[in-house]
Structures are given as structure tokens and as C-alpha cells.
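Every protein chain but one is kept in place in this view of the complex.
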Amino acid sequence: MRILVVNPNTTASMTEKACLAARQVASESTEIIAVTSAHGPVSIEGYYDEAMSVPGMLQAIQAHQDFDAVVIACFDDTGLDAARCITDKPVIGIGEAAYRVASMLANKFSVVTTLSRSVPALEHNLLRYGMERQCIRVRASDIPVLELERDGSEAAHKIAQEIELAIRDDRAEAIVLGCAGMVDLAERLSAQFSIPVLDGVTCAVSLCESLVRLKVKTTRQGGYAPPPTEKMTASALHATGCQATD
Amino acid sequence: MRILVVNPNTTASMTEKACLAARQVASESTEIIAVTSAHGPVSIEGYYDEAMSVPGMLQAIQAHQDFDAVVIACFDDTGLDAARCITDKPVIGIGEAAYRVASMLANKFSVVTTLSRSVPALEHNLLRYGMERQCIRVRASDIPVLELERDGSEAAHKIAQEIELAIRDDRAEAIVLGCAGMVDLAERLSAQFSIPVLDGVTCAVSLCESLVRLKVKTTRQGGYAPPPTEKMTASALHATGCQATD
Amino acid sequence: MRILVVNPNTTASMTEKACLAARQVASESTEIIAVTSAHGPVSIEGYYDEAMSVPGMLQAIQAHQDFDAVVIACFDDTGLDAARCITDKPVIGIGEAAYRVASMLANKFSVVTTLSRSVPALEHNLLRYGMERQCIRVRASDIPVLELERDGSEAAHKIAQEIELAIRDDRAEAIVLGCAGMVDLAERLSAQFSIPVLDGVTCAVSLCESLVRLKVKTTRQGGYAPPPTEKMTASALHATGCQATD
Amino acid sequence: MRILVVNPNTTASMTEKACLAARQVASESTEIIAVTSAHGPVSIEGYYDEAMSVPGMLQAIQAHQDFDAVVIACFDDTGLDAARCITDKPVIGIGEAAYRVASMLANKFSVVTTLSRSVPALEHNLLRYGMERQCIRVRASDIPVLELERDGSEAAHKIAQEIELAIRDDRAEAIVLGCAGMVDLAERLSAQFSIPVLDGVTCAVSLCESLVRLKVKTTRQGGYAPPPTEKMTASALHATGCQATD
Amino acid sequence: MRILVVNPNTTASMTEKACLAARQVASESTEIIAVTSAHGPVSIEGYYDEAMSVPGMLQAIQAHQDFDAVVIACFDDTGLDAARCITDKPVIGIGEAAYRVASMLANKFSVVTTLSRSVPALEHNLLRYGMERQCIRVRASDIPVLELERDGSEAAHKIAQEIELAIRDDRAEAIVLGCAGMVDLAERLSAQFSIPVLDGVTCAVSLCESLVRLKVKTTRQGGYAPPPTEKMTASALHATGCQATD
Partner (left out) sequence: MRILVVNPNTTASMTEKACLAARQVASESTEIIAVTSAHGPVSIEGYYDEAMSVPGMLQAIQAHQDFDAVVIACFDDTGLDAARCITDKPVIGIGEAAYRVASMLANKFSVVTTLSRSVPALEHNLLRYGMERQCIRVRASDIPVLELERDGSEAAHKIAQEIELAIRDDRAEAIVLGCAGMVDLAERLSAQFSIPVLDGVTCAVSLCESLVRLKVKTTRQGGYAPPPTEKMTASALHATGCQATD
């Protein structure tokens, strides 16, 4: 099986990190194809970055037709609904994946994410997924996404502090790490705090494997009905033009 | 006061229709600046079109800095949150505007929109705005957006039929017309059915005038915090490249 | 256009303050008619005052038929639904108005009101309007309404303290001032805290202007259907009797 | 124990009917004191009537201090919150009572009320009480309240028809009759449809007996804190004046 | 009237305490039949204990057919829905009863229970009953159930501390004591804190008396439809076998 892991921002080091994590959890027979969006913001922090990254991400998906499932490797689940319109293969966002795994392991969980500007977008997703009661609080650690990529960063320490508060004040039974860049911290923090600390990339890859094995498809009726071919072609053409100018 | 009415799709006739409606309701001293997105889909029907239209729409807003408020003239409120990040001037979507006006005039309302593929996106918006109880049902009339632009179309008739059902079966006390292309029908249908039948364009222009007179601004804290300048510049540069290839 | 601003309590100085604020925000061509309820409580703090003030307020509206819209100048939106039954002109409560404006400017807001006894009534309104998720918390500053009218009062200071807490602890992106008597503080506090601080009177007047320009009416179907004439006459007669004894 | 059953409308025949029903269910040692509001509408159908009836009803309660609990005998639970501010004795509305009993006997229920104009007010109450999921639908039978008092009326037949629809279409497991005037139908309809058909007056009287036996009181903190004495006296004085002119 | 008070755990001293409390509040003519489950856990603290106690409790109910109503004397309302399937007599859980009484006396309340492991189960019940908005918070005092039975225990002191926090931080207007073992504390704590402090056993007994006087029955349609006789007999037979091995 081939799983396309698409990083909707343009920072290749984050794609690599996600890819590494994806491979660790994937079955031996699963091939991980990791792609970085060709254009868009260098990191996704809030609504504006989200919006600017979606067309690039959708074009990346359209360019790789030979896959069995797609993982959107941004915790905002950027463009998830749009991506489900352009393929009948399962598409999972890493935020969504982590929330769904958390809710199979714990009654209540909290999210620890990067900047406070990202919090409302995550809260909207949680509401949409029906997780507004199971997720007690989305906590911002005030670490910019790219700081997570820097050696010697204080990031891990700050995240641990927020987890401590989530356990004490939110009575969280599990923690969801709210950024693709935190993927390497989950295992260590799980051990440290003796509760599930979940990372979205691994959760999404593993859930994708499930859906592929189940041979289920994204519905083609209603909100995920495929757009007419002429619309798809038009945007693909435009995209080509865009990339030529980069 | 200058209100920017931005049509996020690329069909100029829809921009003109929205502009005309905007001018009818605007105060004498209000200038309506109507712009059509330079690139993106010809109509917005569902998640994919929404996603593909947002960058073009944001670029159109960034290109017109000299305004006091912005109306997003698509009933899906395409890119509303992102637009609020790039200006502290009030930004209102026409879907949002119609819902808010409806809820000041009636206990409960129904929406009559175009295609059923648009329904889930509208339902997500309604939930996000806290309107999931006041809006009883989003009804699809199964008319494609551009059919509304065609002379001799059956559209008006089909919409009237859905309104009749909404009054009888949903016990709707008001109706929201769910597409910018229906702007010319509202007055006639209000008279026909003796309940408020609302169009989003006029509602949004009028609410914008309110907010400008109130001298209020979109918050700069939390989810609508402005993106860092380098991100804005990067996407503007990219956008220029894009337009050159059109 | 003529907007009736009705103060449902009997304290004329509050009517004057509301009237002044209303005039500042109203368009030049808008006439503000400010009326004080002829009988009822001197201030509205909680359910009992609300209930006792409604008939006086409704009679004041019935006595002034020559208006285009009505503002109910009490933050509890006292008698809002009943008022919508006796006129097809738009009727807006100042609490409702401030919440709706806040939700067009910010993802989340908190309310700072007077006494804690008023909090549950406001929370019921927020729930009814679908604002229970966008309003994070209703905070009581423990200032009686009439204390806001006294020179040299500590009120402004206490309100500022609660706003500080709302920003820090509720992560509020905007503030709604929860009493008609706070109308003169909004501008100063907005500047002090760099987020929107909204007052209901100005919001309601401005939204009324919008609705009048839109030529929309309160629905006459369902919950806002007009009461039969004999019921209206009966209560008007009774009201006359009441006033004669004052 | 003495239970005050206050009819907030001025139709004495409805008070008598409620009183009769109250006595049938009350314990032998319980005294029912039935009072009719001295002024206000002849029936309560929607928001306007509700608002106009509350002061008269509160005055009736204040005039009868020697009671152990109060039943508000209008299905809209008119003035319930205000009444709880003026006495620490338990106060129950008949709508509230019937909903609470229904939810101890069935997973889901429907309401059959009189006019459709009353439906939104009832739906607001249900939401406030947390019954919006357990109550599937509020059905209007389109019978005016006073028609229920007329001999030879079609009312009972129409109500039975709505119950049939509620069982078939709403999958209701119990029915709440939504008007004090339907009190004499409950037993017969329960037998006819083999599910609980509940009337609010009897439910409220019986719940009042429970609360009195439990020796519990309405809280004096927060939203039900008693108004200051001078406000109570002022309105009592005004009320006396009012009644003198009747 | 005969009310069966069934203690779903096997600790007889708790049954006695509940029985004593039940008798204090019951009418003179009401007979309290208190039974202890023949097998199952010694105390009910969380999901596992709940599940293991239900068959024993149902068998205890089936063994005592001569009653008019049933009280399930565990604050988790263990097996409430199942119990409603095996008798058409009213069945009330003590958690449910206390919540319903609290919501007739106060706008908002908090629960003070024993161990934090019980909190999610209580929160699920509150959600199911529609109390998730009226109950602000379920607080764990970290006292094991059986510690409440021990002389000289610190339990009462710790509970009082949590009530203090609930009033200050949750703005609770009433308190529900979240364990059958706290029944003897309610009256004293009500006096100490000047707000209603409710115990479930007394609330449930009193509500049962209400329902019996109302002559209402649990619905036999839908979710509470009685299981086929052969299933009832099978489990009764099995139960007998079980008891023989005790």
C-alpha cells in the first residue's frame, strides 16, 4: 500500500521529520511517499497560512495519483474537506487522527499546540468533529513552529510544562501534541507523564492503513462529490503556470 | 466610506449583479468597490471550489488597501477567517450577514441554496456561528450557480417551491437565500410569501456600514492576529507571479 | 429615519446617557427618540426587575407608533420577544446587539457586567442566541447599576480589572460591556486594552440603521405573530389606568 | 402543607379547572390555594401575553405569603425565574414539571400544545432546562386556549391526532400536554395510546409536595438572590394603585 | 405505598444509612423496603464496579415484585435504564434525583463526589440527562466511598472544602453530594453554606412518592420496552444458581 504524506507548508525539514515518523509506524509493506507543497507559507500558524497553503497542497495530491490514502501533515487539517473531493481514496488530517485515537483511549484529553493564534482554528475543527466535549482545552505553548526545528530549543521543556498543567487543571487523561513538528516528542512524554501523549502523524498513517485494509472509500455523494472535470483541469493548468514563476 | 465587495469566483457577471444590489442598499455617501478574483473557479460549489478561490480573493483584498470594510460575496463565506487576519477593517461574509439579520427578525429560519454538495459546508458555518438551532434546515434547490445567471431559467420557480416547503415542513419564520446569484429575487419572494426572505449581499453591505460607523475594528489578538510581514510579502510576490501567467 | 430608544427602567439619567451615545453613532438623518419607562424598577438587576419592567416598556413602545426601529436599552434585552410581537419594525436589544457585533470582530469574547445576580439571565440569553460557545464567560464586577451613575465611583477601575482577567484567563479576543450605564467607557477601554471593547447602545442603534436601510421587517409568522387586537387594547386600557395612579 | 396555584391569566374558569386537578392529585393534608391574576391577558398565547401577565402574577404571589410552595399554572412557565426571586419557597412551572416527569419515565417525548405562536417560547424553555434533546418536537394543534373551555369543542379530537403523529413520526415514548387547559384529558389519552400522557398541573403539584417534604428551599445566591426591599415595596405600591383603577 | 430502595453494592451498612435517610423523608404511609445486592462489588467507584453490580441489582428488583416505585441508591445511577425495562413502576436513580431537584432550586450547581475515577461516569450521566450546562463541575474530594463509613474520618472536612471552592470558583448556587454515603451530611452543610446542599437518597424517595401519587408509569414503548419473558426467566434462573454459590 502507498500512503501519500503531504506537508502543506514548504519547509522540507518538516516533511522529512514527518516522513521518518510515518515510516517508523507503517507496516513493512506500506510505502510512504512524502511530498512538500511547491508553494505556500513556510509554516502554518493560523487561518491565513492555512488558506494560502491549500491550493499548493491540493496540486501536490493531484500530481501524485498513484496512492491508496493521503495524510495531510498539518495539525490544522488544512484543506481536509477539499482534498476529500478530489480523490475517493481515504484522506486523513493529522489533527483529526490524533483526536480520534485519543478518544478511543481516554475519556477526556487536552491539546498542547504552538502559538495562541492557532487555537481558534483548532477549536473550530474540534467542534466540527464533535470533540468539543472530549477535548477540555487547547493550550498554546507559545513556541513558533520553526523553533521546534532548531537545535537546543527550549521547546520540549515548555511543552512538558503545559502537559503538567493539563493533567492538574484540565484533569486530562491523555494529551494530543498539536503540531507536526512535535512528532519526535510523543514517546518520551508518554513515558514521562504515564498517560498517552499522541502525535498526529503516526496516528494518521496508522488509521490510513486501517481504512485501506477495510477497502473503504470516501463517499462521492453530498459534500464530497467530485468537482466537475473542467474545474479540476482549470485549476491544474493555473497551478502549472504558478509553479513556472517560482 | 468605501466598501470593498470581493467576488471570490471569476465570473464577472456575478460581481456586477452583487455590485448593483450593494449600491441599491448602500447609503449615498458609501462607495462600493466591486472586484472579481483574478484567478480561481468560475463558481463556488462546495469545499474544493472554496479552497481554490481563497488565495485569489485574499490577493484581491491586499491589492485594494483603501477601503473601510470588506464584503466577501460568496455564500460559503469563503476565506472569511483568513481575510480577517490581513486587515483590521471589518470583514463580513454574505452568508454570515444573512444569518445574523435573519436571527434578529425571526425565531427560526431555513436556507435555500443551490446544489446539495454545498450543504455540508454551509452547515459547518452555521455550527461555527452558533446558528445550528436557529437554522432549521439547509435546503438544496438543485440549481447550479451559473444557471441563476441564465435568462429563462427555471431557477426562480424551483426556489419558490423550496420556500413553500420550508414554511410548511420546517415551520421557518424567515428564509435566507443561499447564493450571491439570488440577490435579485429576495424582494419579490418576501412579498410573495409574507415572511422575510433575505439576500446576503445587501445584508452584508448594510452591516458593514454599521460597523464602520461604530468605528470598531477586527481584533488583532488571538486567532485574527496579523501574520508576520515576511509571510504576507512572500505570498504577495508569489501572487504577482501567478497573475503574470494568466 | 426615527429610532426609538426605550429605557425599560425609570431612571431618566440613564436614558439621557443612552440617548447621548445613540446620537453620537447615529447618521445625521437619523432621529433618536429616547423614552423612559413610566413605571417599573429604577434599575434592572436580575429576573425580578426584568419582569416588572416589561409592561411599562411595551406601553412606551405602543405609545410611540411613529418610529422605524426600536432599541431596548437594557443589557438583559428585557422583553425583546414581546416587543417583536407588537410591531413589525425591527427591534434590537443592546445585549443582543453587542454580542452580534463582537462575533463579527473576534472568535471569542467575554462579558463584564454589574452584579452577579444578573449573570444567569445573561447566560440564558447567550444560549438562546447561540452565543454560548463564542462567549467564554460572563464576569460580574460587583458594581450596582446606579453606582455607574455616581461621580467619583470606583466603577471604571473595577471594570478594567475584570477586562484584564478576561484577556489573561478567558483568552478573550473582545469584551462586551454588560450594562447600558457603561456606554461612556467603551472607547477608552478599547484603546487601553488594544482589543474591541463594545457597548450595546451604540451597537444596537447602528444595527437598527442597517435593518431599516435593508427595509426588512420582523416576521409576522410563528412566535412573533401579533396578538389579537382585543388583547392589545385591553392591556393599553389597563396601562392608562396604571399611569393615572402614579 | 399549603400550595399556591397561581393562574397568570385572568380567566377564572381555567383557575378552577387547574384547582380541581390539583386537589385530585394532592395529599389529603395538602391545602390548594388557587388564585387568578388580578390583571393581565385572558389567556397566554405567546411572548406578549407572557410578558403582560408576569407583574400581576408576581403581585398575586406577594399577596399570599402563607404558602409552602408555588405552582405557576401556565405551560409557558411565565415569570418562573422572577417568582423564584421573591420567595425562598419552591416555585415550579407546570411546563417544567411535566418535562421533568416525562424525562423520568421515557427516553424521548413530544409536546402537543395549542397555537403555533406558542411553539418558539416553549422551545426556548426546553433549551434552557436542558430538554432540547429529550423533547423531539413541540407540536401545535392549532386550538386556541379558550376553545379548550368550550363545550362540544373539537379540541380533544385534534389533540389525539397530534399524539398519533408524535408516536409515529417523532417516535415519542411519552407525550406532554402543552396547556393548563388540557388537564382533564391526560388520563383518558394515556389509556387510549398506552404511553404516558402528562399534564403539567398535576405534575407540578406533586413535585411541589416532594420539595416541601424534602425541606429544600430555592437558593438565595446568584440569579435568584432576593431584590432589595425598596424595589419590592415600590412595585407592591404600584400594584395597589393599578388594582384600584380596575 | 411501598418504595424499594436497592443498594447495588454489597455493603449492608450503606443500605442501612440510606434506609434511615429514606425513612426520615418519606410520608408516614410510605413503607421503605431496603435491600442490599446479593452479589457484586462492596462499593461502586467507576465503570467496572458499575457494570459488575447491575445484574445483582436487577435480580434484587425482580425478587421484590410488591413495590410501587424503585430507588437505585447509587450515585452513578447504576443500571437505571435496564431497571426501567423490567417494571412499569417508576424507577429513579439517586444521582438523577438530586440533579433534577437542584435544577428546580438553582440556576447552576456543582457536584462533590468521592474519587476522581468516578467523575467521567457522572459527566456522562449529566450529559444524557441534559444537565451538562446546569452542572458546572463535578469535583472529586478524593475520599474512597467506604472511608465515609469510618468513624473519625476526615471526609466531612474535605467535602466542606470542595463546597467552598465550588461556590467561589464555579459560582455554584447549589451543591449536589455525589455519593449515597454522604446522606447524613446534607442538612448540616446546607446550613453551613447557606445554599441548598442536596443528597440523592432523600431526593429520590420524595420524587418517587410524587410519581406514585401521579399514578404515572414508565413507558413500555421504545427503549424501555420489556424484554421477552424467556430472556427474563433465563437470567433469573442463572441468578439463582449464582446465589447458591455465595
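In order of appearance the chains are A, B, C, D and E, and numbering begins at 1 in each one.
As a convention for this text, a contact is a pair of C-beta atoms (placed from the backbone, for glycine too) under 8 Å apart; a residue touches a chain by one contact, two chains touch by 3 or more.
Because the structure is predicted, anything quoted here is derived from the model rather than measured.
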**OP:** Indicate each shown chain that the hidden chain touches within the full complex.
**Re:** A, B, D, E
**OP:** Using the touch definition up top, pick the residue from A:A51, A:I72, A:I86 or A:A106 that touches the left-out chain.
**Re:** A:A106
Original post:
At which residues does subunit A meet the chain that is not included here?
Top reply: 25, 27, 90, 92, 96, 100-101, 103-108, 129-134, 167, 171, 173-174, 194-196, 198, 202-203, 206-207, 209-211, 213-214, 216-224
**OP:** In the full complex, which bits of subunit D touch the chain not displayed? Write them out.
**Re:** 107-108, 133, 171, 173
**OP:** Kindly note down the residues of subunit E that lie in touch with the hidden chain.
**Re:** 39-42, 45-52, 54-55, 58, 79, 81-82, 84-86, 116-121, 124, 127-128, 222-225, 227, 231-232, 234-235, 238, 241-242, 244-246
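Basically, only the chains that are shown with their structure count from here on.
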Subject >> Repeated interface matching C-D, over half of the contact pairs identical, chosen among B-D, A-B or A-C >> reply: A-B
Original post:
Quick check: more C-beta contact pairs in D-E or A-E?
Top reply: D-E
**OP:** Measure off the straight-line distance from the CA centroid of subunit B to the CA centroid of subunit E, and report it in whole Å.
**Re:** 52
**OP:** Calculate how many whole Å lie between the centre of subunit A and the centre of subunit B, each centre taken as the average of the chain's C-alpha atoms.
**Re:** 29
**OP:** Could you give the separation in Å between the centres of subunit C and subunit E, each centre being the mean of its C-alpha atoms?
**Re:** 44
**OP:** Hunt down the residues of subunit D that sit against at least two other chains at once, touch-wise.
**Re:** 116, 119-120, 127, 132, 222-224
Subject >> Graph class of chain-chain contacts, one of line, ring, star, complete, other >> reply: other
